[in-house]
Structures are given as C-alpha cells and as structure tokens.
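First, the structure itself, so that you have it in front of you.
Missing here: one protein chain of the complex. Every other protein chain is in place.
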Amino acid sequence: MFRNMIENVKNTTPLVHCITNYVTVNDCANILLACGGSPIMADEPAEVEEITSICGGLAINIGTLNRQTITSMFMAGKKSNEVGHPVILDPVGAGASALRTNTALDLMKEVKFTVLRGNISEIKTLAYGSGTTKGVDADELDAVSEKNLEISVEFAKNFSKETGAVIAITGAIDIVADKEKAYVIRNGHPMMAKITGSGCMLTAMIGAYLTANPDHPLEATAAAVTAMGLCGEKAYNKLQEANSGNSSYRNYLIDEIFKLDGEELNRGARYDMW
Amino acid sequence: MFRNMIENVKNTTPLVHCITNYVTVNDCANILLACGGSPIMADEPAEVEEITSICGGLAINIGTLNRQTITSMFMAGKKSNEVGHPVILDPVGAGASALRTNTALDLMKEVKFTVLRGNISEIKTLAYGSGTTKGVDADELDAVSEKNLEISVEFAKNFSKETGAVIAITGAIDIVADKEKAYVIRNGHPMMAKITGSGCMLTAMIGAYLTANPDHPLEATAAAVTAMGLCGEKAYNKLQEANSGNSSYRNYLIDEIFKLDGEELNRGARYDMW
Partner (left out) sequence: MFRNMIENVKNTTPLVHCITNYVTVNDCANILLACGGSPIMADEPAEVEEITSICGGLAINIGTLNRQTITSMFMAGKKSNEVGHPVILDPVGAGASALRTNTALDLMKEVKFTVLRGNISEIKTLAYGSGTTKGVDADELDAVSEKNLEISVEFAKNFSKETGAVIAITGAIDIVADKEKAYVIRNGHPMMAKITGSGCMLTAMIGAYLTANPDHPLEATAAAVTAMGLCGEKAYNKLQEANSGNSSYRNYLIDEIFKLDGEELNRGARYDMW
C-alpha cells in the first residue's frame, strides 16, 4: 500500500504551497523536490489565495510566525478548503507561547485540516488548549513510549474523531491515526532530533503525499512518516561510514528521500496497526 | 573571453547587494563567496539605499516578495540606477500570481535593468504581460528546444531591444541575448532542476559577474550561465560517484563553482553564437 502512495507522488509531481518558517524553509523545499513533489513558498497576504489555488495542497507551519504570515495562514487555509485541497498544520512550538497556541487553535476553528502533525507536546496543546512544550521540542514526560502507547493511540484516535483530521504524532515511536485506525510506526533514528527541521520537512512531505493521494489521507500520511523514518535510518548508516556530524546528516536524509522507491519503502517499513 | 570574465570576479571581489527570497538566500550568499564575490543581504526600506550605494551591484529576486521588500526593491533599484551600478532582476514566479507579475512589470518601468534572468515562462510573462507559469517552474509547453530555438532566440533579441537589458532565459538550453547577438549555451544537467535555488544562485552570481565586468554585460552573463551549467555537470559526476541525492548535489554545485577557474571554464564551455 505504501508503495502506491510514494509512486503516486513521483508520477504526479504534486505542487505544494508552503507557508513556513525561515529556519528550515530551504530543507522543506529540497525535500519536496527529493520526494517527487514541487514546492512554492509564498506568505504575502496579497498573493496567498492565488498561489494556493494554483497548487494542489497547502502546508502551514507556524515555526516563525508573525503578524503578516498569520494573516496569510488564515487566508490560504480557507481558500484551500474552498477549492478542496488538502491542508496540513504543523503547530511548531504550540504551548511555548500564547501566540503560537492561540494561532494554532484559531486556525483549527476556521480551517478544516486534513492532517495535524507535531510532537506529542504540541498535539496535546492542540487537544487541551495549553501545554508543557519546552521550546520547540517535546517534553520528555509526554514522550510516547511502550508504557503509554495504548493510551497515546487512544488519545490520537479520539482527537481525530473530534477534529476530523488525521493525527500524526511523531517521536521515538510515531502514531498516525484517524478515528478508527492507527499506524504505530517504529522506523526512525534518534539522530533525527539532532538536526533542525526533521519535523518541518516531514510536514512538507506529507503535503505532497496528501496531494498525490487525495482519497487516502491516513495511508498517505503513514507512508510519508514511514519514509522519513526509514531514510533517517539509512542516513545514519551513511553518517557512520563517513564519520560525519549533524549537518551532513541533514543532507544524507534528504538524499535518501531522493533515492527511495516504493519497493524499498515497503520492504523497510516497520509498523503495526492498532 | 569567458576566462577574463571569471578572473575579473576573482580579482576584484565584487560586493553584491541581494534583495532575495528567504528560501534560497543562504545558497545565494555561499555561491557569491564561491565565485569570488561577496554578498550582503538587506531588505529593510530604511537602509537599502545606503547598502546598495556601498556595493558594486544589485540583484533583485521576487521569490518571496512581500509589501516591505517590494518597497525596498524599488528604492534599491532606483538608487542603483542613480549611482550607475548594474542591476539584475529574477522574476521568480511571474505569471503565478498577479502580485508577482505586476511587481516585475512595474519594476521594469521604474528601474533600468542590466539583465533580466528567468525561465522561459517567466520571461514570456514579462514580455507579454501574462503567463502560464506553473508555480515557480517553467511550463513544459514553453520550454526552449531544438525545434523552437530559432524563434526563441529571436524573441530574446527582440525583448532585449525593447528593454535595453540582456535577456537570460535558462532551461535545458540557455539563451543569453542582447539585441544583436545571442549565446545559445548547452552546458547544464537536468539534476539542476531537482534542487531549489539553481536559478536564484545563478542570478546572484550574474550579479557578481556584471559588477566585475561593467562594460561587458552580455559576455559576463553568458560566462556566468556557462559556469553554472558546467559546474552542474561536474556536480552530477560527483553525485554518481558518491551515490548521493539532491541535497548533496546542491553542495557539490556550489563546491564546483568554488573550484572553477578560467581555463577550465573556457575548455568546458559549449555554446554557439546566433
């Protein structure tokens, strides 16, 4: 199944409009190209509705939000809903400031999201309205583990039921859930937390997978999360061979997404259905 | 001749003011350093005139334009004209939104550009006032090919005559034309389209070549386009050796520009005069 998801991306070159932060925007653009999509970044209110209309999907990331870009997020999100495009929200740092928490919550009121993707602290902030986020990283107490896996999956399913969005909680163990089914994904590598933007890149890439697989948001999201984790493992092997560090790791990770095909994704995927 | 162009860059360290997008700005700065120039990025209206005055040339790229930076583009462009600096425009995504199209067209009315550089869809948008740009990439129907080469060269020469600017249309085949002569350049590699910013980087680098060769805008632009294409080929060879992907390719491309010298450029250049 994941094989179809990735091949649909590669065969259709989905154009994804990103309103995202200026920290990892270059990596987001390059990973969209790597996976077979095409990026366009635009955040000026005067053009975002037009830009989002010519694209196939929209990815909103609040990593370095400001007054101008917040306005654009609402405009583009609503326009995407209007024209029937998938929209994904990455609530970077929700819980770390009132502005981030409130912007994410308000966006959820006014825009129907196809997917919400974040770390567990960010997603809990969206669900409960306040959080314990430590900066832009998940609080360790919140982290999904074997111990709290059942309750975490249940939380994800319930939050999907409440919001209508696929919920993607990423960390050492990833959960991708709709109201009925959940993928519990065990691909990935701790090194992914040692670069900036592994979450942002995943969000952008899910944007491409959703756009290329409009009728399968759950599977498309799970495929993208699995692809990212698998390539994180492969990039780590390369890092060890080359005796490199985190900056090269970022390049290897994008490189591996570039090289990944459907057969390898199917073969390397490690997940259970819950 | 190209040898002189590149050596003048390396010998004079031209300082180029860039008002550019936040997606590829780091790559633009690093390629300016790689080719022998020096970058300064500044887009606040309160300082752009002063910054552009202390530089030798100006590169304007509308990739993530917003109200503030649009104001700065006009101010810096006019000031550059006033002090006699070369100015290059990269109309990223012209045709993809009215804001981009109109900003580019208005800039052309108020600023005298030394060079206009874009893909064929963007340049056609500048010439005809509306376009078929698909996002930030050229429309396939527009692409310059052996079939439409003669008419494309004619178009470039005419548009140069009309605007007074050197016209650089880049793609699988590159055309660099003034009203009388055109370089048809066949260096380059399709992999260059698999990274974000190969066009933006070229624009920044042309800025350095123009600044270092003020009396030869046509040759300087052709030399920079050729250098980029040649290094795109060399970077691809390195990619294959290393079994890498697009993120490493971006690094290799900049690396090759860093290592390129005049002799190698002359030897590797593949172009005809039309």
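Note that the chains are named A and B in the order they appear, and that numbering of residues resets to 1 at the start of each chain.
Convention: contacts are C-beta pairs under 8 Å (C-beta built on N, C-alpha and C of every residue); 3 or more make two chains touch, one makes a residue touch a chain.
All figures in this text were calculated on a predicted structure; none of them were measured in a lab.
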item	value
Which of A:Pro91, A:Gly197 or A:Gly262 contacts the chain that the document leaves out	A:Gly197
For chain B, residues in touch with the removed chain	15, 22, 25-27, 29-30, 33-34, 38-44, 46-47, 50-51, 54-55, 68, 250-259
Contacts of chain A with the absent chain, listed as residue ranges	21-24, 26-27, 63-67, 93, 96-100, 134-137, 194-197, 243-248, 250-251
